[in-house]
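Yeah, one chain of the complex is gone here, protein chain that is, but the others are all in their spots.
== chain A ==
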Amino acid sequence: MEILSHALGALSPMNLGLALLGVAAGIIIGALPGLSATMAVAVLVPVTFGMTPESALIMLGAIYTGAIYGGSYSAILVNTPGTPSAIATTFDGFPMAKRGDGDLAVTLSTLASVVGGLVGVLALLTLAPLLAQVALSFGPVEYFWLAIFGLTLISALSEGSTLKGFMGAGFGLLLSTVGVAVVGGDIRYTFGSQVMLGGIETVSALIGLYCIPVLIDLVATPESHLKVNEEPRGIRLREGLKHAWVGKLNLLRSATIGTGVAILPGAGGSIASLVSYSEARRAAKDSSSFGKGNPQGVLATESANNATVGGGFIPTLVLGIPGTPPDAVILGALLVQGFRTGPELFTTNASITYTFIAGLFIATCLLLPLGLLIGRYAFKFIITIPKALLVPTIAFMTVIGTYAIRNSVSDVIIMLTLGVVGWLLNRYGFKPSPIVLGLILGPIAEQGFVQGFLMGRASGSYAMMFFGGPISLTIIALSILSVFYPIIKARRAQRRHQNGADDPQQEISS
């Protein structure tokens, strides 16, 4: 009852207005490639300093929720994830948009984000102290295996040739080692260049590898960017709800994965959405349609990445360890407001904590009308804008977005170079996703691997260090399953196919 009275504080007109404003601002910032959810929260933190702690937290939570969701717009409509959390949304979102179902994909992303967001908030409300303890049982070795588990998604992403996927992911992992080493401080693969010392910025690489190839192909032909249906079909909410109902298990599983991954400090929305996509693909009967515009792919990734909002606040509020990068910024804002994280947030300062959780719940609910409305206009804008304006606009956003990350022209040049490399590799059957996956998971994997190696050397047994813990063994088992299950499934399907028809078959390798 006491919790309910605290939660009602979030319903004041001021807090409701701030949640609405925060969600709208977050959606717009998140939709612009290069502006991540972390940046959206960081840029708007000073605005909240003059507010009461409850209002400040509600606004920051709303911006964060909106930005994570907003990243799906550009992922679906221009094949460029607005935020790293939306990488996996491009896999099925863009093919859907290309075949004329962009409006449906945006609606599905909205519905999934709301469901995922609500599951995350519910976990924050009910299981926060319990789940925070789980995060503490993850050591460097477990993080290493978690990164490897994320990398096993390669077999799902490489569309036919797993070896090409491994080469691409290896290239991405090697790119992630450029610059100063995460452990030891070695300067690696800079070839004497000062510019490369800071390494390859992930978001710049993401923009380059995903967006530049789209631009290069966009100017090559006079055909329109997305297929346009002659009859306007509105937001296709009924159709979206039907897909969501069919994929209700997928939605809940992905939201649970999202919440679970977010509890682990530093893991973030990109890993959550990739793991949930992999699981959705593995569990699906028609797994071969994933990556070709399967609505369940969009539902899985968007549900997972929005679940990380609530999930990430669990270690942030209970332990003072940020679950995701935007949580770190919000944690800073919390300290500025004079609050210390820990159990007292749920006892002495319970009024503020529960008002904030209720605010997060409201912000997630506001995503539905706001997301559908803004999404409809974003889709209309993309399909009606002539190519001669669309190409320079996207190019402009990629350049300004990349520059804004570190105020560096070098990042823009690296982004362009990777874009051209990505286009060439794509032409030869190497998809950008394994490269990006390697680039993102590289630092996490390396840190865990090197720390585990050091701990193994100190304890005298590398095998016990890497294969001794129950969590490690569980993740290893899941990784093996993730790699071999699609192969076994494909073999079985091929055998069935061969039994059905005796004509010579040709395997498509890319």
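Throughout what follows, contacts are C-beta pairs under 8 Å (C-beta built on N, C-alpha and C of every residue); 3 or more make two chains touch, one makes a residue touch a chain; residues count from 1.
Here is the rule we use: contacts and distances are computed from a predicted model.
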Next item on the list: Among "Tripartite tricarboxylate transporter TctB family protein", "RNA polymerase, sigma-24 subunit, ECF subfamily", "ATP synthase gamma chain" or "NADH-quinone oxidoreductase subunit F", go ahead and choose the protein name stored in UniProt for the chain not displayed.
Entry: "Tripartite tricarboxylate transporter TctB family protein"
Item checked: Which of A:Ala280, A:Met397 or A:Val436 contacts the chain that the document leaves out -> A:Met397
Check: Among the options A:Leu122, A:Cys365 or A:Ile413, which residue touches the chain absent from this view?
Finding: A:Ile413
Notebook entry, point to check: So which of A:Met14, A:Leu130 or A:Leu163 would be touching the chain we can't see?
Noted result: A:Leu163
Check: Considering the entire assembly, which residues of chain A contact the chain that has been omitted?
Finding: 43, 161, 163-164, 166-167, 170-171, 173-174, 177, 181, 183-186, 188-189, 212, 215-222, 386-393, 395-397, 399-400, 403-404, 407, 409, 412-413, 416, 420, 427-430, 445-446, 449-450, 453-454, 498, 504-510
